[in-house]
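All protein chains but one are shown at their positions in the complex.
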Amino acid sequence: MDKVRIGVIGAGRIGKIHVDNLRRLQQAEVVAISDLYADAELEEWAQEREIPIVTADSNAIIHHPDIDAVFICSSTDSHVPLIKSAARSGKHIFCEKPISMDILQTEEALEEVRRAGVKLQVGFNRRFDHNFRRVREHVESGAIGDVHLIKITSRDPSPPPESYIAVSGGIFMDMMIHDFDMARYLSGSEVEEVFAYGGVLVDPVFAKYEDVDTAVVTLRFTNGALGVIDCSRQAAYGYDQRAEAFGTLGAASADNDHANTVALSTSKGVQGDKPLHFFLERYNEAYVLETQQFVDCVLSGNSVPVNGEDGWQAERIARAAKLSLRERRIVKLSELDVTGSIQAGNEGR
Amino acid sequence: MDKVRIGVIGAGRIGKIHVDNLRRLQQAEVVAISDLYADAELEEWAQEREIPIVTADSNAIIHHPDIDAVFICSSTDSHVPLIKSAARSGKHIFCEKPISMDILQTEEALEEVRRAGVKLQVGFNRRFDHNFRRVREHVESGAIGDVHLIKITSRDPSPPPESYIAVSGGIFMDMMIHDFDMARYLSGSEVEEVFAYGGVLVDPVFAKYEDVDTAVVTLRFTNGALGVIDCSRQAAYGYDQRAEAFGTLGAASADNDHANTVALSTSKGVQGDKPLHFFLERYNEAYVLETQQFVDCVLSGNSVPVNGEDGWQAERIARAAKLSLRERRIVKLSELDVTGSIQAGNEGR
Amino acid sequence: MDKVRIGVIGAGRIGKIHVDNLRRLQQAEVVAISDLYADAELEEWAQEREIPIVTADSNAIIHHPDIDAVFICSSTDSHVPLIKSAARSGKHIFCEKPISMDILQTEEALEEVRRAGVKLQVGFNRRFDHNFRRVREHVESGAIGDVHLIKITSRDPSPPPESYIAVSGGIFMDMMIHDFDMARYLSGSEVEEVFAYGGVLVDPVFAKYEDVDTAVVTLRFTNGALGVIDCSRQAAYGYDQRAEAFGTLGAASADNDHANTVALSTSKGVQGDKPLHFFLERYNEAYVLETQQFVDCVLSGNSVPVNGEDGWQAERIARAAKLSLRERRIVKLSELDVTGSIQAGNEGR
Partner (left out) sequence: MDKVRIGVIGAGRIGKIHVDNLRRLQQAEVVAISDLYADAELEEWAQEREIPIVTADSNAIIHHPDIDAVFICSSTDSHVPLIKSAARSGKHIFCEKPISMDILQTEEALEEVRRAGVKLQVGFNRRFDHNFRRVREHVESGAIGDVHLIKITSRDPSPPPESYIAVSGGIFMDMMIHDFDMARYLSGSEVEEVFAYGGVLVDPVFAKYEDVDTAVVTLRFTNGALGVIDCSRQAAYGYDQRAEAFGTLGAASADNDHANTVALSTSKGVQGDKPLHFFLERYNEAYVLETQQFVDCVLSGNSVPVNGEDGWQAERIARAAKLSLRERRIVKLSELDVTGSIQAGNEGR
């Protein structure tokens, strides 16, 4: 194989971004796109991009003999059945996060992936961000010594619409799942226990769905280090995405990205522009890199950089956080394993 | 009165700093200093500063008719008896933090102060820091809207000797008490409940005294806002003292102070010098301001900027944090009030 | 016309970059590329990009009936004849800087462009940089009041090879011509006189070609403001591209861009990564924007953002600077106009 032929399932915002990023890669070719609501507009959009197949039926992609890999960008509840079908059909899989909102289902999907021996990469795009990657490098190189604390700040510019809040799975599963993965990525360690704390400070609508809009989650990693993540559904100044790793020899801190470096000094003070406002702007480069690495891994047979277990672990933390918030107590991740089928394995190599 | 005549009790490091700062004020005069270990060296030191009275007996200061106010800078266990005597003797009082390690004793001392009608200021010097004061101003002016989250980072350059650890009262009472006060100061709200989390990551010696050296404390304020403080007994790069207030309209963040603004750009990167390393260097100006405001309040009769209740509240949070760490659960500050005598009053005006 | 069909002349580094940037635009189509050394490798490169015509003969592009516009990316000495032919052939023109090293020739080329009524845009890509554009916006909006001083720092990571130095036209024409254009762009004013000062500090080879490798050029604008540009052929820490505009109400300063925002704090200090090292990295976005705007102007008929007069003015400043350096005196730009044919006109609309 010298080119990966790809079918994209789900033509929403993120699906379309993946298409445009994949088209810039020499070694990838988007040959099909499906969406439940495939219409003339989507056909035109696909035509401009020279994508021959446009369909409302994801099976047409999953069972197409000339397709090597699928990007699953449809709604979360469709992820597990699609992963299972795609795996059985021998397709490599890139799936948006979370894999599912039910860990047992996630485990079933990963089991199928393992059995089929296909690759599964989960869309934790932030691991590919230039800033967070640099913090990780400083941890990995030993520049900060043994890690004592991981701190993450994660604030969205503004909350989603109520219709989305209702089905989002809550702040932990929908938003902080990225931060839980980041905590594992930066520390290089698994999470042992979680304490979640939160409030409804942005908009009372969150209370309606037993959700919070502002949260602080404290973690203990298996290597003894601590972690703390603060999260908000609304930041007036834009998208706030920072992280810090602190250890025996020092600290590595990632600040926000800004639209420019210009400082305006006047009698009122020194003024700069806001951080990059939108996740697509901030993580633009990261989205490109994650698809590129997925394509490289499919071609080379190497392990994917973010696999099924990474998805599973983040979901477990999210679930533990949800339980912790409700019961106002520390929750050990091992509590979730009573039914526990999966062992941290090598699914989604 | 056009000048406040002051006696300083305790000639350790902090006592001497207060003397030197007070001597720069036109409206203050240090007329006496006492120390259990008053010796020839202290006499010489005092002589150079034209302080007429040097004594081993704090009573000589407390009952001296020409003394208007005392600075209590002796060991923590002596604070309560000294406050009581000084109050009964009609002296205004500046007392280092914490007032005591036993809230009931603290309450008794404050009761005495209230009865005597003297002023009591507690040495929470960080409130006078140029950076934190500016964050507070941004909160107070409404620039960030309603506060949702207060974040504080507090890391010492290196841990104290074991002899001190043994009697320090633990990380919450000894070190984070400053941060608990800062949380109240920045938010303008009281703390309702606390969850403390920690580990022994810097030096196993802390475990010996049932203490931790790295801690993350999460708070809920009575106004609904959240707070989170991370603390370490050791930071390889020096003294790390930052704070952030986040609200509906924005965020105000205080970074560290540095020795200079110079950036050295070479083939290796861009290098700056470390943050100011030592608390006396970083809070030099703050120590001057706190003594100046105390002196001003004694002369004018105005309320002191940090009073006995502030000391008491911080101690309660510290005690709740200690309990939370031990019992691995959220502790409400109201749990401490079963024996409760004091009501948030106006002691130490 | 709903799409601009483009032929690119010169398939060196910058020519290839323009091709890749143009391919990302919906409204542009690269239909031909020519290079004196067109070979199998270039053919393959073009084929991958679906460019049907690959030729060694630029005339095949200039006279092709289906081509609307040409990008002139060949060596500087070919610019003038190519502009003339292309203009006569009715093609819109994007030409790399400088138009030529001989102002009379530049004037002749512009005359031809004017006569033909085609568009001519000059490749001053830095005007499209996010940082410099923001400084310009602060000047234009009146945020800094009347401009008193424009300061520009322009340092390359390392000097070009001797073969290039020999034909580069010298530091003013080859490198600082960008800065001369930037000075005009930021100030919104023309340059009246120039004083150039320099030295051979990086590499003695520059002396061999009567060139300098380090220069400071001082300017006076017609509106009375001053300007100063410092320039070096070598900066150990990478590409140094900063600018500041200072006026009655304040200053706007653009700092360098960096690869990431991470600060590593250790016992040695606080370390960040170097500025973006290479011009293609730093001005990546700017190159995209300049081609996009050219295409938009061709389609809409609007004026191009950097026209022939902008090219001509920068060349005049470069020439005056060269004279100033040699004669160690202030040179007025009006001195260059004795032979003067052109009047600041509207060539290259």
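Every chain is named by a letter (A, B and C) in the order it is written, and numbering of its residues begins at 1.
Assume a residue touches a chain if its C-beta (ideal position, glycine included) is under 8 Å from a C-beta of that chain, and two chains touch if they have at least 3 such contacts.
Bear in mind that the values here come from a model prediction, so they are computed numbers and not experimental data.
Residue in contact with the omitted chain (choice from C:Y237, C:F279 or C:F294): C:Y237.
The missing chain, though absent from the display, is touched by one residue of B:H138, B:R220 or B:K274; that residue is B:H138.
Check B:S168, B:S265 or B:Q292 against the missing chain and you find that the one touching it is B:S265.
Chain B meets the missing chain through residues 24, 26, 48, 130-131, 133-135, 138, 143-144, 249-257, 259-267, 273. By the touch criterion stated above, the residues of chain A touching the omitted chain are 236-237, 258, 265-275. Mapped onto chain C, the interface with the missing chain covers residues 145-146, 148-149, 151, 155, 195, 197-199, 201-202, 214, 216, 218, 220, 224-226, 228, 230, 232, 234-237, 240, 246, 248-251, 328-330.
FYI, only the chains that are shown with their structure count from here on.
Contact topology of the protein chains: fully connected, every pair of chains touching. Overall, the chain located most centrally, as judged by its C-alpha mean against the mean of all protein C-alpha atoms, is A. Computed centre separation for the pair chain B/chain C is 59 angstrom, with centres defined by C-alpha atoms. Distance between chain A and chain C, defined via averaged C-alpha coordinates, is recorded as 41 Å.
We define each chain's centre as the mean of its Cα atoms; on that basis chain A and chain B are separated by 43 Å.
Contact with two or more other chains is made by residues 265-267, 273 of chain C.
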